[in-house]
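One protein chain omitted, others in place.
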Amino acid sequence: MTAPQEPGSNPRRAFIAAAGAGVAGLGFTAIAPGLHLMAVGQADAAEVRKAGSAASPAVRWGLLIDAGKCAPGCTKCIDACHTENGVSEKLPDPRQNSQWIRKIELVDRRDGRKTELPMMCQHCANPPCVDVCPTGASMKRADGIVLVDRHTCIGCRYCMMACPYKARSLVHVPLTEQNPEVPRGQGCVESCTLCVHRVDRGQTPACVESCPEGAMLFGDLNDPSSAIAKRIASVPTTQVRSDLRLNQGVRYQGL
Amino acid sequence: MMLNPRHEEGFFYLLAAIGGLVSAVGIGAALYMEHSGHVVTGMNNQIVWGLPHVVAIFLIVAASGVLNVASMGSVFGRKLYKPRAPLSGLLALAMISGGLAVIMLDLGRADRIIVAATHFNPTSVFGWNVILYPVFYGVVAVYLWTMMERRMHPWMKVAGFATFIWRIVLTTGTGSIFAFLVARQAYGTALLAPMFIIMSFCWGLAVFLVVQSTMYAWNGLTLPPLVLQRMKNLLATFVAAVLYFTIVLHLVNAYFAKNIAFEYFILFDSEFAGMFWIGQILIGTLLPLALLFNPATAAKSLWVNVAALLVIVGAYFQLYVFIIGGQAFPLDMFPGYDVKSTFMDGMVDHYSASLPELLLALGGIGIAFTMTTIGVRILHFLPQDDFAEIEAATSATD
Partner (left out) sequence: MKLLRILATLLFAAIAVSPAPTFAGEGGRTAKPVIEIANPGKCVAPVDEMRRNHMEMLKHQRDRTMRQGIRGEPASLNACIECHASKKTGSVLGSNENFCQSCHSYAAVKLDCWDCHQPKAGFKATGVKP
């Protein structure tokens, strides 16, 4: 079993993940060259998937955010996200703007210690938004990325009610400034895609790349040799609202 | 007072025209929202469901509750309620149509509502609704048919029973929309499913009483005292039952340390506190109970109707506090921390409905009103009581 596990996590999913890891391991020994898999194991960045191949359930993309490193007042990750994803609308009521990623300032009530961190879609393994979506537009890809299929989203906003992180937004106005790789439009719900279009090219998400402090670490949680899995194995990390047992793909440290 | 037949006809067309106009304006408002986007509403990414949902959920919950009158007759064999069953069926169809129209027209992509039928997610309560509502229309229509077509009478009891079961399932579904939400503190409790059922009994009966009295007055009749007596007792019971569930819900929440802040917010420290205590408790519960139990007012049709109207007003307050209040309170993501952000984290949100969404909400009521007005006009829905039979039945059972 390779995925970082915590007590009470979904045994069915753990089983599937274990099976997936087993298959991957088998491939590693059976395929003589094994170079490709080795290379993936060593690189932190995403694997460049071959054109025509589907996202693999053996992979689980995740993000580890070091709140201790997140600089106060810095919004580089938000700017990068908005540029990358063409989030360009600025409405009179800011609450109607799309919230792909936002900074939250925390003050510990015991000692007044201040922390900041970026909050976005947590890419849960058991996402409530996917459960409640009437049309199945809210979906989780095989590699753990939670997405909205805007072709079938009817804009009912039930997922927004269900999300414990307020990570989902309804697009409140007609749009024209979309990034060709990131379609988004009026009346549909959207959220952080973990820059799926970049990940599929073997890049890291825009926020990760932009962080001047290196506070964000992207990688495959299922691969024990990945930097993110190693860090999670060695330092205490937090899942926000871990009481809900949603098994998020986005983890925090330094909280 | 009986209306002059000539005036009566004109009055009917006037009412139908007003209803039609309100409906049309509502649909126009929805088209405007569809064209401009939800930016023209007061809803936002924190308070995602607004006034249209308050009104739609009232109509849907009351629609299934109003069928209770029919069930009392067909399923539980109460003679007094049997002649009232057709009217209750009509009201159910009218109100659910109004409610569903509002919900559907408020969608971000109302133009592709058909997707809800072609793509089905079995884990979604909204997904279930795609089955629950059409079947509801079907069973109620069949039930009406068995009641209004003499040759179908033998099937009435079966159809009535099926309708009763289905309406319980449907309202369980409506309550579960909120019961299944883990994210927000106002929701996510199994209590909501039975609570919505009792709310539906209460609100449905209140609507029924008001419509029934209007129809009697229209035809120059007064509601027979026996009928009034029975129905107002039933209404009082339901109002008290809703109060009971409200108390239990808040007690349970207040007992959980994690929910105390929310309970304090909703009951004492927000714009919703006033709506709760004055709107829901005083206007919607205590005043009606007083009117229904005070011998001086309880025997008078007028005061019973006032009580029923107050129950309906209270219902809107209750849903507003429940739906809007539940979303206005910040999500507790980081227990033990004070949080702040550019998007309402750690802050109470404020919602005020814009004109288009208000008109859309009223449009839903307009649709229900118009369908009822036309329905009672062209078909035979006025209850025909056979008192000798009722007296015989009651003296036998009492």
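We just call them A and B in the order they show up, numbering each chain from 1.
Just so it is clear, a residue touches a chain if its C-beta (ideal position, glycine included) is under 8 Å from a C-beta of that chain, and two chains touch if they have at least 3 such contacts.
What you see is a predicted model; the values in this text were computed from it and never measured.
Counted over the whole complex, the shown chains touched by the missing one are A. Annotation for chain A: contacts to the undisplayed chain at residues 49, 51-55, 75, 78-90, 102-103, 139, 141-143, 147, 149-151, 174-175, 177-188, 196, 200-201.
One rule holds for everything that comes next: only the chains that are shown with their structure count from here on.
Averaging Cα coordinates per chain places chain A and chain B 40 Å apart. In the complex of the two chains, the chain B residues touching chain A come out as 34, 36-39, 44-49, 107-110, 112-113, 115-116, 119-121, 123-127, 129-130, 177, 180-184, 187, 327, 331, 333-334, 336-345, 349. Here chain A touches chain B in the complex through residues 91, 93-99, 102-110, 115, 119, 128, 130-137, 152-158, 160-166, 168-174, 186-189, 240-241, 244, 255, going by the rule given at the top.
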